[in-house]
Each structure stands twice: as C-alpha cells, then as structure tokens.
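Below is the structure I would like to discuss, written out as structure tokens.
With one protein chain removed, the remaining protein chains of the complex are shown where they sit.
Up next, chain A:
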Amino acid sequence: MTARMDKRFADLAAEGRPALVTYFMGGDPDFETSLSIMKALPSAGADVIELGMPFSDPMADGPAIQLAGQRALKGGQTLVKTIDLARRFRADDQDTPIVLMGYYNPIYIYGVDRFVSDALAAGIDGLIVVDLPPEMDDELCIPALEKGLNFIRLATPTTDDKRLPKVLQNTSGFVYYVSMNGITGSALPDPSLVAGAVQRIKGHTNLPVCVGFGVKTAEHARAIGAAADGVVVGTAIINQVASSLTEDGQATGATVPGVETLVRGLSAGVRSARLAAAE
C-alpha cells in the first residue's frame, strides 16, 4: 500500500487527534480553480484529500454534489484531467494522501489496468468507488490492491456484524463509515449513535475509521471527531464553492478563499475533538 496514507494516520494518532478528510469535486467549476482549491486545502488544515471524479449519474449523491459534477463536466472535466489534477498537486505536496472518489463506469471505460497505473504514477493513494461492493471485488479492488493502491470501502448502518467482515476483507487505508442511510448532504446524525457504530467497526479491524455524511460545521466536526479517527466533509465544501460562483457558474475571487476559511474552521473543530471526548 502507499506509505503516505499509513504514515498520515500514524502521525495523527501520535498527535492525538482525528483526521480532517476533505472532499471536493475535480474540475468544479473549472480545472484551474479546482487545482487552486486542492492546493489550498493542506495549509487550511486538511489531512487527507478526497478528489471527486464527476459522473453524469451519481446515484448515491444529493443535489449539491450532483450539481457540482454537472458544472465540472460542463467545464470539460474528464477522468484524464482529474488524474492530471492529482499529478499537478503532487508536484508540490509529497505528504497529503489523495483518494479518488466516484463511480465505476468512467474507470471501466478508461480501462482498469491503465487507470491503476496512471493513478499510482500521479501520486494517488487510494480509491473510493461507490458502486463497487465486495461482491464486485474482481473488477477493480483486487487489481488496485495488487499494484499497491488502497481500496477504501464504505460501511453503512445496513452493514451488520454478519456482513462487516466481508466489507472489511479487502479494505485498506481507512474505513469510511457512512453514518446514515441516504445520499450525501443529508442532516447530521446523532453523534452518540455514530460513536457506537465506530466502536462496532473497530471491533473488526485495526484500520482507522473515518466518519462522513452530514458534517457541515466545526461543531459537527468536533462532535463526530470525538469518537472517530477522521471526519469527512464534502457537501459543505461543495456548497461553499457553489455559493461563490457567478450566476452562470464561473469562479470568482471569493471561491478559493471561501473554501480556505471553511476548512480552517473545520480543522479547528477536529483539533478540539479529543477535548470534546474528555468533556
């Protein structure tokens, strides 16, 4: 597996705080702006970056991420360009793990073997592919793992103890616990229920467990981060980008600074999360 991911989580464990995992959409609203957003994330406090691959039919995403994908595709984003985005970022940053997140079809059309080697060459550390459950591991998961690319699996409230071992079997990097049944951008679930679920998953694996779905503010990040190894924020960042655009969807001077401010606040949230746990 790429060492970057394991080192990042080991360092954070030593530091005694959860990771801030930030999702944004590659190419939203255009390639150069999204590259600037990506480059701004680490200094604003992002520990791991999830780079969204736009897809025309994002079946597990809410309206915010659907629209972000449409803006990106309209701006000419392709999987080739999304991998290039990672490569350009990696030229200046050797430490922040990058996880590509999206749906399988663009990867399938790109060609699995070519995709895995191009992703590794670009400095990408892991993959989250929403519509590839363990039953479909032969498609991409196994080829990716064999070449040393992490395959990060989603666990959900419907993943019961019987199914959990199957979900965790070929998972590496971290486990992404989707804290509720539903699409991205939903309301925040009860943090105490989330804590119980994280403990349940930790009973089955030594991997870090990051929690996402519904985290929008520093306060949410602090509450969820109290029990998890990482907090994933996506829709809030996408919304921040969307709110900064002109009426016809063009970036403005406020686009990148707006994301930086939001992420700085979220970062403060995760940095005080263990205090929240002690309270």
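Following the convention adopted for this analysis, a residue touches a chain if its C-beta (ideal position, glycine included) is under 8 Å from a C-beta of that chain, and two chains touch if they have at least 3 such contacts; residues count from 1.
The definition used in the following text is that contacts and distances are computed from a predicted model.
K.L.:
Looking at UniProt, which of "Transketolase", "Tryptophan synthase beta chain", "Peptide/nickel transport system permease protein" or "RNA polymerase sigma-70 factor (ECF subfamily)" names the chain we cannot see?
P.N.:
"Tryptophan synthase beta chain"
K.L.:
Just one of A:87, A:163, A:202 or A:264 touches the chain that is missing; which is it?
P.N.:
A:163
K.L.:
Touching the absent chain in the whole complex: find that residue among A:43, A:56, A:199 or A:261.
P.N.:
The missing chain is touched by A:56.
K.L.:
Out of A:9, A:31, A:89 or A:110, which touches the unshown chain?
P.N.:
Considering the complete complex, A:110 is the one touching the chain left out.
K.L.:
Identify the residues of chain A touching the omitted chain, counting contacts across the whole complex.
P.N.:
55-62, 66, 73, 78-80, 103-110, 130-136, 153-160, 163, 167, 178, 181-183, 186
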